[in-house]
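What follows is a short report on a single structure.
Removed from the display is one protein chain of the complex; every other protein chain stays in position.
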Amino acid sequence: MSQESVAYLTPTSRRQRAVSALHRLWQDKVAFFAAVFLLIVIFSTLAAPWISPHDPAVGKIGNRLKPPAWMEGGDPNYLLGTDQQGRDVLSRIIWGGRVSLTVGFVVVGLAGAFGTLVGLISGYFGRWVDLLIMRIVDVQSSFPGLLVALTFVMVLGPGQWNLIAALTFNGWMIHARMARSQVLSMRETTMVESARAIGCTTSQTLFGHILPNIISPLITTYVLEMAHMIGAEATMSFLGYGIQPPQASWGLMIGEGRVYITNAWWLVTFPGLAVALTILSLNLVGNWVRTEFDPLHRSRH
Amino acid sequence: MKVWSRVIALLLAVVLGISLAGCSSGQKPAEKPAEKQPEAPKVKDSITIALQGEPTSLDPQFPDDGNMRAVTDNVFEGLLELDGQTLKPKPALATEYKVVNPTTWEFKLRSGVKFHNGETLTADDVVFSVTRIIDPKFKSQIAGNFSSIKTAKKVDDSTVQIITNGPDPAMPVRLTLLKIMNKKHVESVGDKVTTQPVGTGPYKVTEWNRGVHILVERFDQYWGNKPSIPKAKYRFIQEGSTRLSALKAGEIDLAVNLLPEYAKEVPQVATAEGLEFPFIRLNHFKGIMANKLMRLAVNYAIDKEAIAKNLFGGYATVAQGQLFKPGYVGFNPNLKPYPYDPEKAKELIKQAGYKGEKIQLIAERGRYLKDGEFAEAISMMLRDVGLNVELKYYDWQEWLKTLFNRERAPDMMYSSHGNEMFDADRTFSSLVHSKGPMSSYNSAEVDKKIDQARTEMDPAKRQKLYEEIGQMIYDDPAFICVVNLKDIYGLSKDLQWKPRQDSRITLYEMKLAGQ
Partner (left out) sequence: MLRYVFTRLIYTVVVILGVSLLVFVITHVIGNPVNVMLPLQASEEERAQLKHQLGLDKPLSTQLKEFLAGMVRLDFGKSWWQQEPALQLALRRVPATFQLVIMAFTVAALISIPLGIIAAYRPGSIIDRFLTTTSLVGVCLPSFWVGLLLVITFAVKLGWFATSGYGTYRHIVLPVVTLAILPAGHMAQIMRFSMLDQLNQQYVTTARAKGLDEATVVFKHALKNAATAVLTMGGMDLGRMLAGETAAVEMVYAWPGFGSLILETIARQDFPLLQASVFVVAVIICLINLAVDLSYGLFDPRIRY
């Protein structure tokens, strides 16, 4: 660790820095494979129309619940087997990734940005601003999320984007609380006081000094929330308020497949693996990005 | 200041902790009888039945709740009861009845019938029960079944007359659904009537531990045949796969509503044709489906055999071109299901001049067996013959709103029909009559026949009218009739029971092997 950081402290160009970062990625085998996996997932969801072997929405009812190709009774045409409607599981995973990843990224992007901003403001200004914001957070987080989400879908109608709206509306509070609690413990430190003393503007203090110092737990929260949101999409879709079949999403596949858990394990296992591996890779790559590019971490090397 | 804040915070945490602990220990269910181990004793004197949910109440006159009926059908009785296989009414608390005039029915009560609280059944109890359920202030959710009843009056201690608003030929079946309560008990317990049921049935409720179980025990002074099983416990397990697991682990003896896929895994399967007919309602009023050729085409486009065989794993029978099974009043034996003929369907679609317009199919998910998958299968088959079908799932609320609002009626709508009266009037009045709350069918001629049949007291004439109506809405289709689902029960090895055509879970008809 220390040898690396010596080399790192004297970067001569941005290019060199990028090269050495990638080099370290290659050395960190786990992070490397995670990055590769993530690239494959992103590529395959983007290229879904060209690479998916079957139409994800069309199946023959006579073909239902065929096991994966390598098992007895499997059909080589359906590598990962077929689902309860006779549709190809692999194709649905490829297409479903589009929906699940969009939901995860967009919800955490929106809710995270909004929540963090609100939390920063609340924690930094304190007093009535804090009071008002935190009461709103309290009201919303004391409320069964399911009921709120349901109301959204009732008013807006079911579908991917309305689901995103509902989950964002339900998901920002945790980021606000997280940011606020971190700001509270930062606010009175010498660093912030000196930033104020040398005449930094509020936004400079907030985003230039406070945010970078509290970003680490926040990033962790984003990744955890991403996992949570993909799961929430599953629950919502299963209850009928989310993704509408024949469209596919990983969550919907798990939710719908769970009833066949004892006779057709492949219905839940493969989308479940897809979710788990994606989140895991995301986090590992996230860690690597954080250590490489976060000023705080960099200085520690 | 700082010290204080810590002390107070700590105190708060402790108080909170204690109150939580208090909550959780204070309300622990009263010392439960020793937990039954999976290895049951040699001769069991009790069985466990897993229902899909907890009864909302045990007042059989109030909610429309299948979970409740699974219990109360063994605890309460009506003046008449249904034969489980032929679906014909037969005597229960009344030994005989006669029609005095088209609006007056007279019932002779069985003598020596005891309630669970020791009271003897009298005409007063019957009059009380009838007037209670039709009282608008009582808000019974099943009052609609008895809307034709005007009043009841006592003739003597063992004779009761029921007066109807107009002729009502379906009265005997209605009365199988009207459970007789004990007047004295209901009047004395007030609100507790929902948790302290007192009936005349073969079993009495001994304990209701909310959320956990209901215990029943054989009622020794029961007037009829003594049931074979002395005691039973009802548990509430919503998740189908958990019911399956519990049955496999030997924790329960009977699991209701299993998936067809689970049938291979359980110790013993019992099935019977159930009540539910999943079907597609076609919009006869407006839009693309108003065209008769299109409505015929979609009927030819559906492979009903494949749905019964593959989707429902053989646990469904193809519907006979109607939403009735043999035994229902109004079943038309001459109707046959439309054959699966995609070529014919395509031809009809061409004749109808269909140009690829979008066709809506509205469904819901999660209420009925494989409802979502059913609608998806239908939509795929319709797309196969070239229809541009757009399937949308509404949540239950939205779906209900759509079902009941003709203005919002889509081209096609998934629904499931269960007729607990086994009488065609119920189906036709609500689903086919142009004024029916769930109807999107519009034919003055059919309306007239439905109105006529509703008050026809001669069973033969009434049957003929219903058969004619059945033929008319078959030839100019109101629905796509697809299948009739079977009820699938999982039984433990030593439980013996023949499921009924009316889907009632009759504990008093069950037996344990070796008893």
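Order as written gives the chain letters A and B; numbering starts at 1 within each chain.
We take it that a contact is a pair of C-beta atoms (placed from the backbone, for glycine too) under 8 Å apart; a residue touches a chain by one contact, two chains touch by 3 or more.
Because the structure is predicted, anything quoted here is derived from the model rather than measured.
Participant: Which shown chains does the chain we cannot see touch?
Facilitator: When the entire complex is considered, the left-out chain reaches A, B.
Participant: Among A:Asn77, A:Ser185 or A:Thr201, single out the residue that touches the unshown chain.
Facilitator: A:Ser185
Participant: Pick from A:Ala57, A:Leu90 or A:Ile230: which residue touches the chain that isn't shown?
Facilitator: Among A:Ala57, A:Leu90 or A:Ile230, only A:Ile230 touches the chain that is not shown.
Participant: Looking beyond the chains shown, say which of B:Ser111, B:Thr151, B:Gln397 or B:Gln452 touches the absent one.
Facilitator: Per the contact definition at the top, the residue touching the missing chain is B:Gln397.
Participant: Could you please point out the chain A residues that touch the chain left off the display?
Facilitator: 1, 30, 131, 135, 138-139, 141-148, 150-151, 154-155, 173-174, 177-178, 181-182, 184-185, 188-189, 216-217, 219-221, 223-224, 227-228, 230-231, 234-235, 251, 254-255, 258, 261-262, 268, 272, 275-276, 279-280, 283-284, 287, 296-297, 300
Participant: For review purposes, identify every residue of chain B that touches the missing chain, sorted by number.
Facilitator: Looking at chain B, the ones touching the missing chain are residues 1-2, 4-6, 8-10, 12-13, 16, 20, 23-24, 26-29, 32, 35, 38, 53-54, 56-57, 59, 62-65, 136-137, 139, 141-144, 147, 191, 194-195, 210-212, 235-239, 241-242, 245-246, 248-249, 251, 396-397, 400-401, 403-404, 415, 426, 429-430, 437-438.
The definition used in the following text is that only the chains that are shown with their structure count from here on.
Participant: So what's the Cα centroid distance for chain A and chain B, whole Å?
Facilitator: Roughly 43 Å, centre to centre.
Participant: Going by the contact rule set out above, which residues of chain A touch chain B in the complex?
Facilitator: Answer in residue numbers: 58-59, 61-62, 64-65, 84-85, 150, 153-154, 158, 239-241, 244-246, 256, 258-264.
Participant: What part of chain B is in contact with chain A in the complex they form?
Facilitator: Residue positions touching the partner: 240-241, 244, 259, 261-262, 264-265, 303, 306-307, 310-311, 364-366, 372-373, 376-377, 379-381, 383, 391-398.
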